[in-house]
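Missing here: one protein chain of the complex. Every other protein chain is in place.
Labels run A and B following the written order; every chain starts at residue 1.
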Amino acid sequence: MITAGIDMGSRTIKVVFMESLDVAGAPQLKYGVKGKHIMFPDELDPDMAAEKAYADALAGAGITSGQVSRIVATGAGRKQVKFASEDVTEVGAGARGAVFMCPTAKTVIDVGAEEGRGVKANADGKVVDFAGNEKCAAGAGAFAESMSRALQLSLKDFGEASLRSDKSIPMNAQCTVFAESEVVSLIHASTPKEDIAKSVLDAVASRVCAMVRRVGIEDEVVLIGGMVHNPGFVKSLKEALGVDRLHLPELPEYISALGAALIAAEQSA
Amino acid sequence: MTAGEKKEYWRWEESCWTDDSKNWRDAKIITAGIDVGSVSSQAVVCVDGELYGYNSMRTGNSSPDSATNALKGVLEKSGMTLTDITYVIGTGYGRVNVPFAHKAITEIACHARGANYMGGNSIRTILDMGGQDCKAIHCDEKGKVTNFLMNDKCAAGTGRGMEVIADLMQIPIAELGARSFDVDEEPQAVSSTCVVFAKSEALGLLKAGYSKNKVIAAYCQAMAERVVSLIERIGVEDKFFITGGIAKNTGVVRRIEKLLGTKAAETKYDSQIAGALGAALFGYTLMQKQGAAAAKAAA
Partner (left out) sequence: MIANYGYKDGSGEYYISIDTDQCIACSAQRACLTACPKGMFEIISDDYDEEVAAVKPNFRRSLGFDCSDCKPVGGYTALPCSSACTPGAIKHSW
């Protein structure tokens, strides 16, 4: 049996197919990832985009739509995925996917482009408690993205630059818009780019950390979402949380879609 | 403008005014208030506790220079010199950096005092929408603050948020208000509070076929809703007065009035001078007190 999870995010659409492996035991043994696909639909209208991403994903995985027994959608635009059988919140899908990838996780931190959240999950990947910051860019990737633009660095170079700095310049502005002017004045003051990058990523990390503290930080901690790819952020977050280990699963940006596919599989089992 | 030069749509009008019906040379006490804000700086000169002149301009890189330049405008227009002014009070974000000030007072107290003069002593609630902050103030009949809050953490609901949309739409900021009413129907407010997200939402609306004016209307409505949600904490008691740069944006003001169900009091002066005016009036009161004390001591 094959099921699909579609994560309709604010910037990207992720599709994951899960295949039931007919082995008894933990979900990690029972299901495997059949295929995955990501799309950046800048110019498409949202209704079309979901269908196109799904069709591309099917082609990529070499399966037909008839083989897929159930589709579950998640993400900010999940209601726009008209052909899904059901939709689940990204909090639930993210936690389920994260615990699947990292079975010992109790605390799931999800930092994407436009939102950051902390989730406390049980061993089944069900949400016990969560705190989010979806309406302010300051606690999410958008903050770092906006500042990397001001520094004329790619997000990747920005994250790597931060690793080369051992300074901690406090960022006074709490708002992305105001922080831009602060970064500009740091640039004018000839502050090295790596120090500015670290200051920015420390600021995002401390905000995310404070948010996670609202649900409690319980070992082990796993980080999902696009910011996993930013090594500078990962380091800053580790320091802010005060934990030795921060799990970084493979396929971090697909975790929510994977969670949705897993939920679909369990529903139809 | 030469080709390739970027037009600055956010740039607002500076203003300079003096009351030529008054002769400052006859005055007993001349005081000045200098409000150095994050975005704009104002100087106000009062003669015997009455508004005489003001100058409002963009804040430069240095607070002391901005303060000096703002006051220079009024001095040059009136032929006054700094030595004619008995007392100067600094206010605003850069208030401690006004080189010739005798004292600094927060902009909260100064806005209340200035609004009390501009809108009359029945003003109870003041909303100041500045360049990088938003304040809600409740005051008594003397213009003394009884309750206040200031939000300078987030750009939503500030002039900065307006500048962002002016730049995005490539429409001069002074035109935004009028344009926001030139729509076939009033749109829903932009749903994001955060300026960063509202910006991408506005772009999305344009893509979805909204006219520029309609996007501006949706943004003005969001701004009004944001500001109204901020003042809820203080409560709105009539009369109600709006100061600061956004008071000039009818698109936001009319929508705030509609949400609150009350009209903002009118003023014939520039809404941005309230802080500096309040500072100058504080200076006058202080001088009067000192004069009275000196007279008492002499007697």
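Following the convention adopted for this analysis, a residue touches a chain if its C-beta (ideal position, glycine included) is under 8 Å from a C-beta of that chain, and two chains touch if they have at least 3 such contacts.
Everything quoted here is computed from the prediction, not taken from an experiment.
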item	value
Contact residue for the chain not shown (choose from B:156, B:247 or B:265)	B:156
Residue in contact with the excluded chain [from B:29, B:57, B:129 or B:230]	B:230
Which residue of A:206, A:230 or A:256 touches the chain not shown here	A:206
Per the touch definition above, residue among B:15, B:193 or B:262 touching the missing chain	B:193
Residue among B:36, B:85 or B:109 that touches the chain left out of view	B:109
For chain A, residues in touch with the removed chain	129, 132-136, 138-139, 172-175, 206-207, 210, 213-216
Absent-chain interface as seen on chain B, which is shown	105-106, 108-109, 144-154, 156, 192-194, 229-230, 233-234
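One rule holds in what follows: only the chains that are shown with their structure count from here on.
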item	value
Chain A and chain B, separation of their C-alpha mean positions in angstrom	41
In the complex, chain B residues that touch chain A	132, 153-155, 160-161, 164, 192-197
Footprint of chain B on chain A - complex, ascending	114, 135-137, 142, 146, 174-178
